[in-house]
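The other protein chains are all here in position, but one chain of the complex has been omitted.
Letters A and B mark the chains in the order given here, with residues in each chain numbered from 1 onward.
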Amino acid sequence: MKSKISQHTPIGWVIVIFKWMLLFGWAAMTFLPLYWVVINCFKPSDEILRNSLEWPASLSLANFVSIMNYPDVNIPKAFLNSFIISGAVVVLVVIISSMAAFALGRMEMKAGKYIMAILTACLLVPSFATVIPNFVTLSNIPFVHGNRIAAILPQTAGNLCFSIIMVQGFMRSLPMELDEAAVIDGASVPQIFRYISLPLCRSVLATVAIMVFIWSYNDLFTSLVYVSERSKQPICVILSMVSNMFGTDYGAMMAAIVVTILPPLILYIFAQEQVVSGLTAGAVKG
Amino acid sequence: MKSKKYFYLFLAPAGVFILTFLIYPLFRTIYYSFTSWKNFSPKQSFAGLSNYNRLIHDPVILVSFRNTFIMMAGVFLFQVGVSLLLAILVSKTKKMFKFLRTVYFIPILISATAIGLMFRLIYGYEYGLLNLIFQWFGGEKQVWINEKTSIFLVTIPIMWQYVGFYFVIFLTGMSKIPGEISESAKLDGISSFQEAIYITIPMIRDVIVSVVILVISGCFKVFDMVYVITGGGPMNSSELLSTYMYSAAFRNYNGGYASAIAIVMVAFGVLLSAITRRILEPKETY
């Protein structure tokens, strides 16, 4: 959609070149950490501290071997746990937050304003401020203590505020006439939600789902504290295994990062299709 | 559309989660902040305002506030600015759209701890990248992180990591701008720049409001990065409310004082986001 008029003037060319320099410059900068992690996962720990930018002397897999050999970590099992926990969190957050966002964004109620203020306040509560009370609450719910659900419930709650705020902003900006027309046609409120608002929100829900997945997937703190049994802990806990009383094995840390980011990276590349189609769908219908 | 019944029905699931896992702990924290609570013991003794009294006289709290503001200013200017610019440019690009979207997102996938470590090694004295480059050009080695620079040096990776996040949110917001608007703008001979200022930005106003709220809460919650790069030092000069609270709770075992800091943090964040909402939001929405 570049303007044809501006592109053929010299200034236009400068702008186009500048634009692509900016876009690729930024892309290069974002590639840097990935590159850095990958080259360092082949080096021993002290080598990383001494020279983290040089290409590794040899492509040694020693770091991967050492994380595989941690006596109490079962990596495939941990991946499965991650997908159960984060998958459940995403499903719950998407359903619950789209409902709440519909109420807040599409129904003009006085109370909405106050509820939004409360949600904003909750957004500010750091997870380590809630950890002790929540732990006590969870250990009082039968069958939950130490289980995967013990991580799912607080993580869902913690991500709800963000997603409600995001989705309600999006919902509110959709034209109100859509609902009015539907009401005239005799549609019920749940029908409007299900058949009008939800489809239009696909792109924002996809974005929220991806973000929530990543946050939940990387949430080491709640996973470790709430899920006590190693056999039920998600993969991100191996990141905490690389540090011990006497220091950190940075090589193992890099290997652990490589292992942990692969699934969300692949997932993001594929889920993007969905986001992109959601984007176009939104553009056409909006 | 007004329906009290549905309004509360749709909000109910979110309400249950948020009340149990965020509001209730928040009230517990308020209670703890008036007690003397050490060593995570099951007993707390009422201590009146003594934690708040200590807080008022604690010079580090002032430093933390100052740092939070510096960080917020940087994040607003840089993070929001760059991500908005990138989103506008990318939304006008057909080629490379998917590639750029994927690449810009990479830093978010990598845990803050790893990125923090990367920057710590960049700033390092003996083996750091900056000093390596400096010596390359015949310069002297420098101690980069000192009392004056620490907060700025930790802000850089924080600003940089989340550009991709706001970029995706802006892009999602732009997806609902009907294509015809842009088309007709083109026909009217409006330049891309004018289109961005007069059409795109006003159309995603609600998204910008949400982003501003997220930025504010994000700045209050930043934690890992600072903890890894400087540990809040030297001499507390890069301490944030979040890192200081974490130290009080989990390093010093002073739950009462940590709770008081948490309450001040939440109260201040709410105030700040209320003000932003008042300023940014058009009056007629509610």
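Operating definition for what follows: a residue touches a chain if its C-beta (ideal position, glycine included) is under 8 Å from a C-beta of that chain, and two chains touch if they have at least 3 such contacts.
The criterion applied here is as follows: contacts and distances are computed from a predicted model.
The protein name that UniProt records for the chain not on display, among "Sarcosine oxidase subunit alpha", "Xanthine dehydrogenase family protein", "Extracellular solute-binding protein" or "Energy-coupling factor transport system substrate-specific component", is "Extracellular solute-binding protein".
Interface residues of chain A facing the missing partner chain: 45-46, 49-50, 66, 69-73, 84-85, 87-88, 91-92, 95-96, 99, 128, 131-132, 135-136, 138-139, 143, 145, 147-149, 152, 188-191, 193-194, 220-221, 224-225, 228-232, 238, 240-250, 252. As for the chain not pictured, it touches chain B at residues 6, 9, 13, 36, 38-43, 120, 123-126, 141, 143-146, 150, 224, 227-236, 250-254.
What we mean here is this: only the chains that are shown with their structure count from here on.
Residue ranges of chain B in contact with chain A, taken from their complex: 1-4, 6-8, 10-11, 13-15, 17-18, 20-26, 28-29, 40, 82, 85-86, 89-90, 92-94, 96-111, 113-115, 117-118, 121, 127, 129, 132, 160, 163-165, 168-169, 171-173, 175-179, 182, 186, 189, 191-192, 206-207, 209-210, 213-214, 217, 220-221, 223, 242, 245-246, 249-250, 255, 258-259, 262, 265-266, 269-270, 273-274, 277, 285-286. Residues of chain A touching chain B in their complex: 1-3, 5-6, 19, 22-23, 26-27, 29-31, 33-34, 36-37, 48-53, 95-97, 99-100, 102-104, 106-113, 115, 117-126, 128-130, 132-134, 137, 153-154, 156-158, 160-162, 164-166, 169-170, 172-174, 179-180, 183, 189-190, 192-193, 200, 203-204, 207, 210-211, 214, 218, 220, 236, 239, 250, 253-254, 257, 260-261, 264-265, 268-269, 272, 275-276, 278-280, 282-284, 286.
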